[in-house]
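What you see is the complex with one protein chain gone and the rest in place.
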């Protein structure tokens, strides 16, 4: 009568179907990341529930022998179908990749879960998903302890740097920099996004023309500090046609 | 490496879903009736294939212990979706019930299968499914050895009877009968349908107004000779509304 | 060794329940034996109370303990749509999907002549007076031959009454791969395909907005 | 005891195949060991021949051993519809359903940024010149989030070209009971319901006649 | 829609039963709803009667409705062997095998410190006075770690009393293939192998004669 079953509620951040028809999912839950397998799942009702970005409650069964827990049941708690739209899809992937890279299995963090769930909701519902993704990426990084250094030059340590750091995605002083300084809104964003509330950041979006530089900074910062993340490319079709 | 698997191709004549989600089907095949269970079938692709009146090729697995063979795979070979139409549905049921009652498990009969498959096709495609059902019912009964006696009165043995036999569904002489004689087309049908070819019978349908008496005769004959069959009631909605 | 008769009796009664084989019944009986008296009495109480309180709603034949069921007595439900289902459990399944706000009608079965189930054995007659001209009736019987036949039968009955009769969609389950779909279902998913047009934002934003898809004018 | 290296090598190669775990690989290896040399050589021949002869069709990216695949080179196929699928296996699944007589286009994947699969990794570009004004393009990618995203992406790309873009139907599989359907699929089956109107006999009788169903004008 | 409370209550009570998940409980509740009142009352009666009549035998702790259980009160059972099992269900399993004619002792559990089950929670104490010098005690607890631990504990307790203590055999199930056995079980089957000697007819012919096999003198 010992119970090796556990109930977890979380969001699917990875999903893979094996050739044998099993579904392997990674969930981000308030109790940390959970990786589990639904055997033969592709042929049953679990296939509908265990979909990318779905919020599901699962019963997982862990045997001492197996390294992967088994999904026994799953109940859908929420879906965000608009995440499949081209202007939102890749941002949702980015959030999932960051969550997967930043948080570990068994690492209890209700805060991480709430932040990630809020990020997906925002990307799904807000008219400006790009801005949500920028803000929430820095918030997730900050929660995991990766905060860009903004009060000292990343190369020489001079105070109040304001120029892009093309290698590390932080800030450089005028002397060390080869690029012109960030415009004030971007600088304000980089300096304050981590500790500022999400709502406050959402209320003051950086103008669109300044964002490519911010994305470059984020990409460099993540690549250096966290590692390889793939979901940088955007999927708005017009761009693809011209490419 | 001993093989307890067998491949059979046949038509589903009964289908039942157990509360545990298993599907129990009876197939009529050229090798006789086969009853088998698809465990958990209601949740998978077998549910689509193992449908009433579907022609399927199945792989069944028989263990010495279990009394019911297990369906391992099923491939659809043909479906007759029009059998769900109100003016055809109950006739298809009647054919299935007759086939189930007349033919036994393990009783090899390619002829029975061909006749039954032809009956379903005819009921599905012909403009006069009622006539198909009347003809094919007698053909199926005849193949199984149940031929109404038409050259002698069922009660006294007098030759050339022509009156309905309200108890046994055969024919009575004028002396034994309480009902008026069958009109000539009906009499011709009853006397010859079993040995006449299906095509010949199809070409000379009995007028519709004479059919209720033929149905009564068939119902009595089946009830007395074969046993209880349920699918006599028709399902044309207008009738149901008035009822 | 012989089992005590009251144990045998309990096992027999339990094994009558659907989905409980003789082995599970035996296991259940032993389990119940180990439980305190209060737990057994609570189970017994729940059984008797359910039998005493529950009945079918006289309007829609759903299960209820009130004069009318919860749906029939809720004025905020859309009174212009009726969804016809086979069993009370189907009502719950549809409610759980969150995609429906209309009324229900529970048939308590499907047409099956070979099992002796004709229209008079189902709750079809009381459905007719509920259907008003212009109302939508969704036929949500199962996608088996029996469910289809019942739907076709009802369609014939309801369209002369002026109802807009519709059928739940056949197709691929969400999360599915074509490779794992059976050919019958895949055929229905192909022939039932719908046009995805870039419609302007609908007047009142709805949850199921992406489903306002138009059908393809000429499926081949 | 140590396994002979060539046995180890064979087991290792076999266990690389999809759906073959280490135990099955070992069983397969022992089985192959017992077979006559000719059988092994026939298998080896089939592998090499397949690798030598097969390639993707330059038009639709289906598998073929000819200059163009069997569908692309068949003039009796309906040249005005293209069905877009994820994998070559999906072409076979749809062909088996018997409900489709048009052309195909095989993407060889779905959009998945987190796996580094962007539009340039799929065979999307060669699809564009195939699409003519007024043509129908059926998006038959899987019903996963990835399949949906790929379909939405293609829709944006293809509608400006004048294509009538449609999506395979989501819904209940044939033979299903509502009770066993998951709530997500059931919700799609409800919102995607179709009107069953008593249309007069269609001009040319078709196999899929019962599917010429009209959509429900105002789903709720 | 809200479920009626008495339906909710019934589903809750049913889902407390072992092996019955929330979905099965719901299906069971609907099934019970459809049954005639007499059937429910018969089930309720069986539950109450079982609870009223059944108790554990004061000697062996098997389930009984009499003063002593059927085995304890049967003088033809071999009074010189006691088979110790975990649960009453195990008695039935062994009886069904037809290989045993002695007495039983039901522990009602296994030692499991992490679940707070020590020797005082099991019916061990009343076993001791039943064991006489020279008697055989068969330890038929499960072959899990907990069952093994309980067996070892009992052995230490019973051997000083002069009992011949034995343990049911570990090994391959009947009808098994080596290939499908796990390595732990296969190891036990190898080390527990028995000599198959062409022994002369045993002094008193026995049913299980072929099992009077001698052990292998020096297993390696």
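Labels for the chains are A, B, C, D and E, by order of writing; each one numbers its residues from 1.
Note that in this section a residue touches a chain if its C-beta (ideal position, glycine included) is under 8 Å from a C-beta of that chain, and two chains touch if they have at least 3 such contacts.
What you see is a predicted model; the values in this text were computed from it and never measured.
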Inset, instruction - Give the residue, chosen from E:48, E:117, E:161 or E:181, that touches the chain omitted from the document. - result: E:181
Inset, instruction - Touching the hidden chain in the full complex, which residues of subunit D are there? Just list them. - result: 1-7, 9-10, 12-14, 16-19, 24, 26-34, 37, 39-40, 42-44, 46-54, 63-66, 69-71, 74, 87-89, 91-92, 95
Legend entry - Contact set of subunit E toward the excluded chain (per top definition): 78, 81, 83, 85-87, 89-90, 93-94, 96-102, 136, 138-140, 142-144, 147, 151, 155, 159, 164-179, 181-198, 206, 208, 211-217, 219-220
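Just so it is clear, only the chains that are shown with their structure count from here on.
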Inset, instruction - Work out per-chain C-alpha centres and flag the one nearest the whole-protein C-alpha centre. - result: C
Inset, instruction - Please indicate which chain is farthest from subunit B, where distance is taken between mean Cα coordinates of the chains. - result: A
Inset, instruction - Would you mind telling me which chain pair, A-D or A-B, is linked by more contacting C-beta pairs? - result: A-D
Legend entry - Where subunit A and subunit C are represented by their mean Cα positions, the distance between them in whole Å: 39
Legend entry - Approximate Å spacing (C-alpha centroids) for the pair subunit C, subunit E: 42
Inset, instruction - Round to the nearest whole Å and give the separation of the Cα centres of subunit D and subunit E. - result: 53
Legend entry - Shared interface positions of subunit B, touching two or more other chains: 19, 43, 45, 48-49, 51, 81
Legend entry - Numbers and ranges of subunit E residues touching at least 2 other chains: 27, 31
